[in-house]
Every structure is written in structure tokens, then in C-alpha cells.
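Read the structure below first, then the notes.
One protein chain omitted, others in place.
After this line comes chain A, so read on.
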Amino acid sequence: MAYDKFTVLKSTAVPMPIENVDTDQIIPARFLKATERKGFGDNLFRDWRFENDGTPKKDFVLNNPIYTGKILVGGKNFGSGSSREHAAWAIYDYGFRCVVSSFFADIFKNNSLNIGILPVQVSEAFLDKIFKAIEANPKTELEVNLPEQKITIVGDGASESFEINGYKKHNMTNGYDDIDFLQSLKSDIKTFSEKSIY
């Protein structure tokens, strides 16, 4: 599925300083019953965000109008657990384009990159600095520069570089996906398959 190209994103951010945010929290299993990819943002963090009757929980960060933006900042080990890509879809559909954490679960990271969300892994110290900056001023902006692989706390000026492999970076900046690339390898794949014993 096509997604928006990602180059430089400057935005305020939503802080969620909880560790081990698993994909069951991001989107509970009972909301995985669709056969199309739409509307998942409505149920993003469903059980943290809403009471059983659908009333918003006042103390949850997404219900606090002070915090807005296209960047979600989470505690370490973000996206653990189930492989459901629906978690990444829900985050994207809600309006986030980037998730910042000091550590990501592998499958969530792959899923995010495949649908156009940039996972930015920073040091524990820098993550702490971001949380403190947002706590002091909720209007703090972050600038995520993919071509330069750099994240900056705007105003404060503190920055850190982040890792991404060259292939994925090229895909993200151009809005390409792996399926297009794999289609171009089909004759190699066919030849390869002929030597398989399975």
C-alpha cells in the first residue's frame, strides 16, 4: 500500500513514558476483525483511552488536548508482543508518522517501516531529555530529519543521530515498498526455488 514520502518532519509530540507498550494495548485483538485496512485509528489504545461505555478516560494522554502532533514518544521496548500490523495501521491512521523510543520490538519496527511510519531509536538519556522537554513545555517541537538521520529538540537544540539501513531509508524517502522491489527479482526467485528440496 502506498504511503506518504518521509523526509523531514517537524511537529509537537505526544509523550507516553510507559515501558513495554505491547501491540495488544495499541490495538486490542477484538478490533482485528476487519477485512479491510480502514478505521483502526478510532481504536488506537482503546482500553487505555476509553471506558467500557466509550467515554474518554480523562487521565490518558491522547485525551489531553495539551498534547498533539505527528510524533509519538514511547518508553523502552515499544511495540512488543503480537505481530499484528494493525498496531502500526492504527498509529498511522490516527495521524502519527513517527514513533520515538529507546528500544523497539523487531516485528513492530519492520511493520512500521513497511507502511511508512518511521521508528526512531534514541539513547535512554536522549529519550529522557525529550520527555522532560515536553513536560516543561507541551508545545516543544521535535524535528526528525531522515536524510540526515538526526532528531533534534527544537528550541533546546539538543540532537542525536539515529540508525536506519540505506535500503529502507531510500524506500521511506521515496514512498517505495518492498513488494515493488521483489517483483523485479522474480526470475531470480524462480531459479532459486528450483534447487529447494522442500
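The working rule: contacts are C-beta pairs under 8 Å (C-beta built on N, C-alpha and C of every residue); 3 or more make two chains touch, one makes a residue touch a chain; residues count from 1.
The criterion applied here is as follows: contacts and distances are computed from a predicted model.
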Name per UniProt, for the chain absent here [options: "Putative murein hydrolase (TIGR00659 family)", "Branched-chain amino acid ABC transporter permease", "Spore coat protein" or "3-isopropylmalate dehydratase large subunit"]
"3-isopropylmalate dehydratase large subunit"
Absent-chain contact - pick from A:Lys10, A:Arg49, A:Lys132 or A:Lys168
A:Lys168
Option touching the unshown chain, where A:Ala13, A:Leu44, A:Ala90 or A:Ala105 are the choices
A:Ala105
Using the touch definition from the top, which of A:Asn43, A:Asn77 or A:Thr140 touches the missing chain?
A:Asn77
Absent chain, residues of chain A that touch it
1, 17-20, 22, 24-25, 28-30, 32-37, 47, 52, 75-77, 80-86, 88, 103-107, 110-111, 114-115, 165-168, 177-179, 181-183, 185-186, 188-189, 192-193, 196-198
